[in-house]
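Only a single protein chain was left out; the remaining protein chains are all shown in position.
Entry: chain A
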Amino acid sequence: MRKKLFLFILVSFLLVGLSTSILAKTTVEYWTTQTEEDRVEVINNLIDRFEAENPNYEINLVTVQENDIPTKLVAGMAAGRLPEIVEMGAEVILKMGAEGMISKADVNTVIDKIGSNDFFKGSLKMLASPDSGYYGVPFHGWVQGIWYREDLFKEKGLKPPTNWNNIIKAAETFNNPAEQKYGIVIGTNKDAYTRQTFTQYALANNARIFSEDGKIIFNSPAMIETLDFYNRLAQFTPPGPNGWRDARDLYLAGRVPMMMYSTYIMDDIGLEATAYQGEKGSIVANLVDKTAFANKMTQKSDSVFGQIMGLTFIKGNKDDQMEGARLFAEFLLSGDNYIDFLHMAPGGMNPVRSSIAENSHYLDNNVLEVWGEKAGEIAGGLDSIGKFGYVAGKVFPEIGNITSQFIVGQTIMKMTENGWTAEKAAEWGQKEMEEAIE
């Protein structure tokens, strides 16, 4: 009797082992910077849909905060455990590409399969590898600029904040710290947001981090001039270092009439005008109608700043996992899947495929309707983005080392918090950047 029981258990164990090995799925790990709960839910729904269509694959979703990406990547590299597919900003992708971590063949296969003509040219440029081909598949993008209260500007007879003079004049006019009202919010902290807001001022003044031959020129007269202006403008910001959260909260609460932000704010501002029933907080009434967006800044030249998020594939994983990753990338970028993805932050995430941008199903969304024609104009900026890592058609992946240490933000804090002059701060930044790209 005992023997029989033992045999039975043994056989059933064997059977279970056998059946799981037949049913075993290929696991594909996917990293995304979309960490908000409702966005994760959208992605999980898309994953369910993908897994139903492709029963051989299982997608393992990992969310990573934007500012933590450098950390997580290094830890993953050191442990030899990197994901198959990641969704990240262009600079991080370039840096990984320069380190030889990206499987360019897989990237190019996906781009060809979707059709490189359907991608906006500006978005492909941001992910191009310095020699040929691409380090990442463009996925979606945002544009940054100054969001401002058109109604208050009219009341005071101020001109739209499209050049330095108009911006600082308006900031000075509205700044009233005694009542906790401030002129503007721009980045003044050691973070990515500060580099992003500062970049637009620098590019408008033709100030760059890299010269065409790849030398650091952060202490150029144009850059010092920009730093000095930025420091003067920072006098009219709320006390202490500011980040994106301050910009968003204070603008929605009516404490600042201007702030720099990406198109992701459209969702926050626009929700109030839709039938949205969730928690609203205390948002200024009818903020959509009162808000205008200056996405182009003009000083010595025009500058538009934004970010292209791309999908890319990491080398060193198994072939079947890479195939699953490619399939998943194509799945995310096609038809209704893509539209559902973009609608998780309507207006914030803009399509990089022209066929989707014009798709009526894409435009059929509450928030996008509330913004009306403004939405179209905003997305148009995506094609003319300028950034520090790109000079005269050349790509400098070394920018990734500078951004991961937040050197631009630290340079600005030296002025705003320690009272350094622009010259001294620029020299400090120059030295740090030279060390960073060694």
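General remarks:
Definition applied: contacts are C-beta pairs under 8 Å (C-beta built on N, C-alpha and C of every residue); 3 or more make two chains touch, one makes a residue touch a chain; residues count from 1.
FYI, contacts and distances are computed from a predicted model.
Missing chain, UniProt name from the options "Cytochrome (Ubi)quinol oxidase subunit III", "Caspase family protein", "2-oxoacid:acceptor oxidoreductase subunit alpha" or "Multiple sugar transport system permease protein": "Multiple sugar transport system permease protein".
Touching the missing chain, out of A:Asp48, A:Glu99, A:Asp320 or A:Asp364, is residue A:Glu99. In the full complex, chain A makes contact with the omitted chain through residues 70-71, 74-75, 77-78, 80, 99-101, 177-178, 180, 182, 189-191, 238-241, 246, 249-250, 255, 316, 401, 404-406, 413, 417-418, 436.
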